[in-house]
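Removed: one protein chain of the complex. Kept in place: all other protein chains.
Right, chain A next:
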């Protein structure tokens, strides 16, 4: 059974997501395990491991480097964490002394005092798996409790969003670090990664909507970077898991999210055409992927009408978070086409435009101004004037104000933060 005696702390728990039953996880397996029986498909574990600029300790490198050093078929001995706290004692005491405590970790607001219930292990750039002591690494059950505690802060904290985001961003990165050092693949670990990816997506949405300062821009960039890393690792876990037994029920949605993140050729490190080759058919045939592929098609063909209407009708919350930033771009394309090809003597009715672009009429007018286009009023209503000029370039950041999608379904979808 579980090593309950080691759990000396009681973190605040989110009711919906804790799962004590997973302490004795019989489905736990260690990587390296069978990745693919099919000799034609390539191993996902390597293909997404581009030379990323950030720390080498991260997600998968340690395992691969270890196995390259051993001769023959020996698997390297895997580290099993024994730290029972959210933060190892040594680190907690050191940070107290150095007054290096985040706002959430301070006991009664005291910048030099914390407690086992508040301190959470920080992400460390400089650790290699060789230097790690088991007592500094948290085992999976502790990591899950830590994750519960962190994600609970999203709902419950009074602090402004970017402060909460920064804290959870760093501390979940440390969780991923501990996980990768221990090399475990299990349903429990997969579920944890799924929740962390969700966090990054929610942040992605939030950051995109907030006012664009250099600070939020850099937060956005870093958040996207970690989102991709976590997603990539998640895909590797899915693949290893698939070889041992069944697929995770959420796989399809996460694959669809990857696709939606890469609609534009500029974002693609690996060409989509190659990525498609590696997707299992069960995922390809899922509703989530079907939605994402249609959105991709509409995006590439320039079918602005269906891009917007399909998103409105079918997107799940997470999918919507990722599609939303494209909506402004697609709307720009729409007004460009209409301005370029519309009949010069009859401005295109704003009322109709508002239906197709799913915007309030007042927003359509403001948006037109953002795009340096004119509207005119001829008595029967406002209309977009055609100028036959190629309108706006896509990358101008100043005119990137997002106007809400005029839809009650989407409004409801975004109204509350989903359970993580």
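In this section, contacts are C-beta pairs under 8 Å (C-beta built on N, C-alpha and C of every residue); 3 or more make two chains touch, one makes a residue touch a chain; residues count from 1.
Here is the rule we go by: contacts and distances are computed from a predicted model.
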| item | value |
| --- | --- |
| Protein name (UniProt record) of the chain left out of view, among "Enhanced ethylene response protein 5", "ER membrane protein complex subunit 10", "1-aminocyclopropane-1-carboxylate synthase" or "AL3B1 dehydrogenase" | "Enhanced ethylene response protein 5" |
| Hidden partner chain, touching residue among A:113, A:209 or A:305 | A:305 |
| Of A:338, A:373 or A:420, the residue in touch with the unshown chain | A:338 |
| Given A:89, A:107, A:163 or A:356, the one touching the chain that is not displayed | A:356 |
| Chain not shown, touching residues in chain A | 31-37, 39, 42-47, 49-50, 63-64, 67-68, 71-73, 75, 243, 265, 269-274, 276-278, 281, 284, 296-297, 300-306, 334, 336-338, 340-344, 346, 348-349, 352, 356, 386 |
